[in-house]
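Here the complex is missing one protein chain, while the rest keep their positions.
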C-alpha cells in the first residue's frame, strides 16, 4: 500500500467514523468501534519508525506549504498516542456500556482523537492551529460528559483556560507568520526565522505560555486537577496521557532549537522545575486518586519542560529526543494508571493485589525505578540535565514523584469496591494490562534512538544506583507523610483557582454596568446625539489635516 | 450676498433645525415632521447648487440634473412619510401610544 | 440691496420662522398646519430658484399630500400623550442645539465656499436634449438620461404600497383601505378639502401656461390627480378600492412595468437598456409618461388611504 495513502487514512479514519455518527444507528454502536479508529495511525507510526527514510508528507497547498508530515519525534508520540487511544477506546466501550449518551461521548471522543493525532503530524501553522484547537475544545465534551454540577464547573474552567491558550497561540502564530519573509506557512520555515524576529521575546513568551498551559506548567496547570477527576475514567486517561502532550509537541515543534537562547532556556527549565516540585506539594494533600494522578502529570510535564529548557539554552537537539522519549513513557504509563483506577474501583479489596502490584511498578517508574521504562526515560534525560544543580534538582523531583505516587497507591487502594465479590469486567482489565506492558517495555525499544544500549545500561551499577536512591529517599518521605500527613492543610483541587472565586461577581457587575449603558445609549435622543457627534468627529480630523 | 447664497444659508439652517427637532422632540409625529423639515433643507441646498450651475439653457435658470434628482427625492420622502405614518397609526391602534421609546425592556 | 433680495430675505425669515414654529409648537395640529404653510412657502423659494418643476412637486407632494397625511394622524393622537411623557432634558436639548448648530454652521460655511464657477451639467443636458425630442430638460433628465432613477423610484412607490398594506390589521386583508372615510363636517380635514382645490386649479393653470414648451412631469401630474382623488374620497364621492382588486394592482405597476418593457426593448432596438430609438423617442416617452402618471396617481392616493381594514374596524379607530 502506498505509504502516503496510509498516512492520509490515519486522520481520515476517525473523520469517517465521525461522519458515520450522523446516522443514528451508527452513532448508537460507535462506542464499540472506538478501538479501531486510531489503528491506521499506529500503523503509520510503526512503519515510519522502522524505516527512517520513509517519512510521509501530504501537501494540500504546496505554495504555502500547508499540509501534513511526519518526523521522528512526531512518529514516536503518534505511535504511543494511537496505542493509548486504542486501548482507552476499548476500555470506554465496556466502561460506558449501558450508560446514557454513549453516542455523544463517541462523537466528542472521535473529535478529540482526530485533533490529538493531528497535532503530531501537522506541518504548517494553520493545520497545527486547527488540530490543536480541535483537541483542546472537543475534550470539553469528555470533561463535562457526566453533566453533574461538578463536571459542568470543571467543563467551564477547562474550556475557559483552553480558549485562553488558543488566543495566546493565535497571537504567537501571527507573530511567527509576520516575521517570516516568505509565503510558506511551514512550521520549520517560520521557526527558522524566529531568532531574527523583532518580536522574538513576545513570540517565545506566548508560545511557552500557550503550550505550557496545555502541558500543565505552573501556574497555568490549574485545569488539570479540576478536569481529570470530573471526566469518565477512559477520558481521564487520554486527557492526562495524550492531550497534555499536545503542549509538549508544540514546544518541540515551535521552539528554535539551534539558536541557543540561554536566557529563555533557563526560564523554561526554571518553570519546569518549579512545576515539578509545586505539583508534588499540592498533590500529596489530595485524597481523590485521580486528582493525585493529575498533579503527578503536571509534575512530570514540569520535568519534560526542564529537559527541553536545558536543550533550548545550549542549542542542543538531543533534548528533543530525550524529551520525546520521556513524554512517550509518561503517556503510556499515566494512561495505564488512570485505567487502573477504574479497575480498582470495580475490584473487591481482597482481589486488589494483582492490580496493585503492576500499578505500583508503573507508578514508581515515574521516579525512575530500574528496570522500568521510566528508568530508561530518566537515563535518556540525564546527559541533557547534566550533573550540576539542575541534575540534582531533577533527582530530588524524582524523590518527590516517589512520595506522590506512594500517596497515590494508598488512595487508590482505599478506593477499592466495598462489595467483597466485585470483579472488574474483562473489557476493563485487558486494556490496562496491554498498556502496562507497553509502558514497561516500549521505552526500551526506543533506547537506541536516545543513544542508549539496554544491555550496558542494565549492567552499570552506578547508573542503577542513581535511579534507585531517589526512590529510597521518596519512600522515607512517604513514611513521614503517613505519620504526619494529617497535619497538612487541605488544598482544593485546582489550588490557585481559589483566588478567583470572586471573579464571577466582578464580571457580573461589569455586565450590569454595560447593560445600563446600553439602555441609555438606545434612548432616541442619545442615539441621535451620538450620530451627530459621530459626524463631527469624522469631519473635524479631516479639516485639521496638515 | 446674493439671493442664492441666502437660500443656501436658509437650507443649512433648516438642516440644523430638522436635526434638532428629530433628536429632542417627543412623539413620533413631531419627529416625522422634523424629518420632513430636514429633508426640505437638504433639497433646498441641492436646489441652490442647481441654481448656481444654471443659466445656460434659455428658459431655465437652473441645472436640470439636480432638479430631476430633487423631484425624485421628494417623491421618495413622501413615500417614507406615508410608511412612517402608517406604522404610527397602527401603533396607536394597538397600544394607544404615539412613540417608540418606552417599554424597551419588555422584549428582553 | 436690491428689492428682490429684500423680498427673498423676507421669504427666508418667514420660512425659518415657520420652521421654528413647527418644531416649537405646543399642539400637534399647530405643528402640522405650520408645516403645510411652510411647504407652500418653500414652493415659492423653488420658483425664485428657477426650478418650477420642483416648485410644482413641492406644492403638490411636499406640502399638499404630506400635509394631508400628517393631519390625518394628528387628529387621532390622544391629547393627553404629551402630558404623560417626560420632556427631553435641558442638557440634552442644549447639546442637541449646539451640535445641530455646528452641523448647520459647517454647511453654511461650505455653501459660501462652493467652487466658482460652479460645475454644472446644464450644457451637457442642453446638447443632448434634442436626441430625446423633449422640450423640458428636467423631463429629459428624468425620463432619458437618468431613466433608471425614475424607474426605481416608481418601484419605490410599489414597495411603499406593499409596506403599508402589510400593516393591515387582523381580518383586514383584501378589504378596502380604511383611512379615508368621509370626514365629519367642520373638521380640519374637510377644511383642507375646501382649501386644496384652488391650489389644484393654480397648478393646472401653470401646466397650461408652460405646456407648449414643456410637457410637465409625470410626478407633478400624478400628484395633482392623486390629490383630487383623495379629496373625492374624503368628500365621500369615491370609495377606495379593495386591495385584492386585480385592476388596481395592474394600475399600480402599469407605469414601471411599461417603463421596464420599453427599457428592455431598448437593448435590441437602441443598443442599450433604457435607451430609446431616436425616431420613436418622443412618442415612446409620452406613452411612458402617461402610464407613469396613472400609476403614480394611484400609488400616492393609496398611500394616503392606508392599509386595508375590515369595515367593522372603523369603530375601533382611536
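A, B and C are the chain letters, set down in written order, and residue numbers restart from 1 in every chain.
Following the convention adopted for this analysis, a contact is a pair of C-beta atoms (placed from the backbone, for glycine too) under 8 Å apart; a residue touches a chain by one contact, two chains touch by 3 or more.
Basically, contacts and distances are computed from a predicted model.
Missing chain, UniProt name from the options "Heterodisulfide reductase subunit A", "Multisubunit sodium/proton antiporter MrpD subunit", "Heme exporter protein C" or "Hydrogenase iron-sulfur subunit": "Multisubunit sodium/proton antiporter MrpD subunit". Every shown chain that the unseen chain touches in the whole complex is listed here: A, B, C.
The chain not shown here touches chain B at positions 15, 22, 28, 31-32, 35, 38-39, 42, 45-46, 49, 52-53, 65-66, 69, 72-73, 76, 79-80, 83-84, 87-88, 90-91, 94-95, 97, 100, 103-104, 106-108. Within chain C, the residues in touch with the undisplayed chain are 106-107, 109-110, 113-115, 118-121, 124-125, 128, 144-149, 152-153, 155-156, 158-160, 162-163, 165-170, 172-174, 244, 246, 249-250, 252-253, 256-257, 260, 263-264, 266-267, 270-276.
In the full complex, chain A contacts the hidden chain through residues 61, 63-64, 100-101, 104, 126, 129-130, 133, 137, 144, 147, 152, 155-156, 159, 163-164, 167, 170-171, 174-175, 177-178, 181-183, 510-511, 514-515, 517-518, 521-524, 527-528, 530-531, 534-539, 541-543, 545-546.
Note that in this section only the chains that are shown with their structure count from here on.
Annotation: B-C is the more contact-rich of the chain pairs A-B and B-C, by number of C-beta pairs in contact. Residue positions 19, 23-24 of chain B are each in touch with at least two other chains. Of all residues in chain C, those that touch two or more other chains are 88, 92, 96, 99-100, 103. Residues of chain A touching chain B in their complex: 519, 522-525, 528-529, 532.
On the side of chain B, the complex with chain A involves touching residues 19, 22-24, 31, 100-101, 104-105. Within the complex, the chain A residues that touch chain C are 525-526, 528-529, 532-533, 535-536, 539.
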